[in-house]
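With one protein chain removed, the remaining protein chains of the complex are shown where they sit.
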Amino acid sequence: MNTAIDHGPDATATAAAHRPHRVPAVLRAPLEGRTWGELLYALTGFPIATALFCIAITLTATSAGLLVTFIGVPLLAFTLAGARGMGVLERARARALLGQDVAAPEPLRLRARRSRSTGLMAWVGALLKDGTSWRHLVYALVCFPWAVLTFVTAVTLWSVGWALFTYPVWQWTLPRFAHRPGMQIWGDSHGRSFYLDTPYEIGFTCALGFAVVMASPWILRSLTQVNRLLVSGLLGPSRLAERVWELEEDRGVAEDTAAADLRRIERKLHDGAQARLAHLAVGLDMAKETALADPPSAVVMVEHAHGEVKRVLQELRDLARGIHPAILTDRGLGPALSALAARCSVPVTTEVGGLPSRPASAIEGIAYFTVSELLENISKHSGATTASVDVWRSGNRLMLRVADDGRGGALIRPGGGLAGLTDRLRAVDGVLDVDSVPGGPTVVTAELPWRP
Amino acid sequence: MTVSTTRTPSGAQDCEERLPPARLAYDATTWKEVAYLLLNLPVGLAGFLYVAVWLAMGAALSVTVVGLPLLAVGLSGTRLLGRAERARARWLLGVRIEEPSLPPRQLRRPGFFGWLWPALKDPVAWRTALYGFTRLPWALLTFAIVAVSFFVAWPVLGHIARGLAYVDRATVRGLLSPSSELERRIAELEEDRGVVVDTAAADLRRIERDLHDGAQARLVALAMGLGLAKEKLLKDPEAAAAMVDEAHGEVKLALQELRDLARGIHPAILTDRGLGPALSSVAGRCTVPVRVQVDLAERPAPAVEGIAYFTVSELLQNVSKHSGASTATVEVARSRHRLTLRVTDDGRGGARTGGGSGLAGLAERLRSVDGRFAVDSPPGGPTVITAEVPWRDRTAPRPGPA
Partner (left out) sequence: MIVEDRVRVVIAEDSVLLREGLTRLLTDLGHDVVAGVGDADALVKTVGELADGGELPDVVVADVRMPPTHTDEGVRAAVRLRRDHPGLGVLVLSQYVEEQYATELLAGNTRGVGYLLKDRVAEVREFVDAVVRVARGGTALDPEVVAQLLGRSRKQDVVAALTPREREVLGLMAEGRTNSAIARALVVSDGAVEKHVSNIFLKLGLSPSDADHRRVLAVLTYLRS
């Protein structure tokens, strides 16, 4: 059954995961996995960025120089293709070490559809015109100075910080092996010098080291923040490409939903009304034969047929309401929703306010079926005693809110009914928000674009 | 004659107006152009100052914390400048340019950086900034030329204005239009999605109507007849028997109606057996002998199958209704990422995708799923109609950001 809101014990499990840690974040920071990842990122960044920079600058400069000859253009394209390849590596590195999940950008769009040529020149042309490839090349050039800075800072802070922090532990090695009382801070040719050798000085050094150790994760984090931005900004898909994907997916969802709806209706017709009617036809055929010969038994048959017809009518009526309720077409959302509420097993108050006109019928339909499915869930799973439906318009959005006082704990789970609704709404740029703490109440808010 | 309805970009090309003919007479067009050119100066000055001040300030301060946000705000502002300039060009030069699409709402990540970074990357804003920056010299020049020739070269002012305005048109088109392929694709997809959703809703309403007017009405009549027959059976068996007989006929008709409706919704054979058998069954009902050849190794996604099925069945209906053909052929094949359907008949030809015809509806429906539709039907025939639908696999997930 796919319409279930998933009321489950998972809610408590997620709550447990957010239990506060015993050690405050400030003290945990230097030893956290996240910090090690960032450090590793900074350390690996230096050689990688250097290599990338050298290759990129060499290839770019060479191909720029060769542009007058026929080899320059393909070489530039090759450089750009290489930059895209490098993007795969860099995104993987950011994902593994920084936890920054950047989607791969859109693949190269070969415009073969129009030009019908899929040869080398088409590929070269597409690469040269492709903004994404150029952004990758820019990344290869820009990340180098920053990688150097990050590397130097990280290495310095880490070594100095830990060296000072652990000074009390290894301070004894200095008098024994280096023949000096401690770390030398200052000394001149006149033999005047300052060593860290008294307990106070050692303690102070240790404290200083501690401060650096504590501070360095945060400094490193802010440095790698820039890396994150570079990766997501230059190596990720462009905003428009993301939107294109989203829309392509939406359209696919809309198509699939429509096809699935039709199949569902067909199946219901076939299994319900059609099967019954076929049966009925046989019964009537027999009644026809017996009507004159044996009227009393014919009466029984006709009565049976009669009952059957009424059941078919009932079925068809329910089916028609599930397809597109007539009152929605005739009177719009307000009356349709209050009729829906009247059929719900839980008392529902409906309020449809501030709709000066009717939205597009597709939007009306989606709004209606959203509320219908939510109310069905409420009567089946929530254990609520009252529910409310509010519909209003806010700017160019149509807002729906369905609330109940049931046991709560509803989640949007893949494959669940709420996930299906979410998909359906998203296909028209709508949003579904579920607020359902365990113990209730549950408030589901849906937002649809208003189209006149 | 080939009418191909492959998509033309819905951007500037569609509504690109021909230049009005140059005339010596000072008509409204010329005056509008002159007004535009004179307005160039104040507008250009304002735009230049805005861009220069904001961007220079932002760039200079970008070493500090406030620099980048300042730059971002300034860039967002240039979108307004762009809108005003497009409006001016539309009003005075008749250059109709689509508004570039806004940054999509739901892609914005929450938080400050979520706002800052997209704003800084906004290519439309940067192009508009470039426009504002480069306008000033040109604005000075046009203002000077128009103002001077107003007094000195009055007779040829129209030609001068036309020439200068031509450059302006080009600039506005070049820098202020939603030029990118992606933006165009977005507009296209948004429209498509609307068409798909609306078609689905209309389909459902149609089915409900058909049910109501067809099977339901017939069954009510049937129920009534049976009710009467039940009453009469013992009193007047003869009449009752006739009524039961009639009811029996009605049931069969109702069944037939439901079957037709179900087939029009989504034929069971298509769900169960796929395109080949389903199309053979359509061909069997066609009044013209049809040869069906389906060459598919596997079945596409249900939605694709549905569209293919309804396209072919509508085309075959056209063949039997209008073409006067004696034979027809249906070929279905897959070519890499497309499903190709070809319906050929030897009828009288002359079919076209004019507005309002069934073919126009089909073309639109196919276009909304990135399909294509081409009609080749010279008068006298034969007619070859080719449709293409993007192939989607049954189970494979749709491509999308990981």
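First chain written, first letter: the chains are A and B, and each begins at residue 1.
Basically, contacts are C-beta pairs under 8 Å (C-beta built on N, C-alpha and C of every residue); 3 or more make two chains touch, one makes a residue touch a chain.
Keep in mind that this is a model prediction, so the values were computed, not measured.
Colleague: Who touches the missing chain here, B:Ala147, B:Ala221, B:Leu296 or B:Ala374?
Modeller: From the options B:Ala147, B:Ala221, B:Leu296 or B:Ala374, the contact with the absent chain belongs to B:Ala221.
Colleague: Which listed residue, A:Gln225, A:Thr329, A:Ser388 or A:Thr445, touches the chain dropped from view?
Modeller: Touches the omitted chain: A:Thr329.
Colleague: Where the complex has a chain not shown, which of A:Ala320, A:Leu333 or A:Leu375 is the residue touching it?
Modeller: If we include the chain that is not displayed, A:Ala320 is the one touching it.
Colleague: Pick out which of A:Ala81, A:Ala278, A:Ala339 or A:Val443 touches the chain that's been left out of the picture.
Modeller: Here the residue in touch with the unshown chain is A:Ala339.
Colleague: Where the complex has a chain not shown, which of A:Val309, A:Leu374 or A:Ala387 is the residue touching it?
Modeller: A:Val309
Colleague: Counting contacts across the full complex, list the positions on chain B that touch the omitted chain.
Modeller: Residues 209, 212-213, 216-218, 220-221, 223-228, 230-231 of chain B touch the chain that is not shown.
Colleague: What is the set of chain A residues that contact the non-displayed chain in the whole complex?
Modeller: Residues of chain A in contact with the hidden chain: 306, 309-310, 313-314, 317, 320-321, 325-327, 329-331, 335, 338-339, 341-344, 347-348.
In this section, only the chains that are shown with their structure count from here on.
Colleague: If you average the CA atoms of chain A and of chain B, how far apart do the two points sit, in angstrom?
Modeller: About 28 Å, centre to centre.
Colleague: If we count contacts the way the header does, which residues on chain A are in touch with chain B in the complex?
Modeller: So the residues of chain A in touch with chain B come to 103-104, 109, 229, 232-233, 237-252, 254-263, 265-266, 269-270, 273-274, 277-278, 280-281, 284-285, 287-288, 291-292, 295-296, 298-299, 302-303, 305-306, 309-310, 312-313, 316-317, 319-320, 323-324, 326, 329, 360-362, 365-366, 427-429, 431, 451.
Colleague: Taking the touch rule as given, give the residues of chain B at its contact with chain A in the complex, in rising order.
Modeller: Residue list for chain B touching chain A: 101, 103-107, 113, 117-118, 121, 180-183, 185-186, 189-190, 192-194, 196-205, 207-208, 211-212, 215-216, 219-220, 222-223, 226-227, 229-230, 233-234, 237-238, 240-241, 244-245, 247-248, 251-252, 254-255, 258-259, 261-262, 265-268, 271, 301-303, 306-307, 368-369, 392, 398-402.
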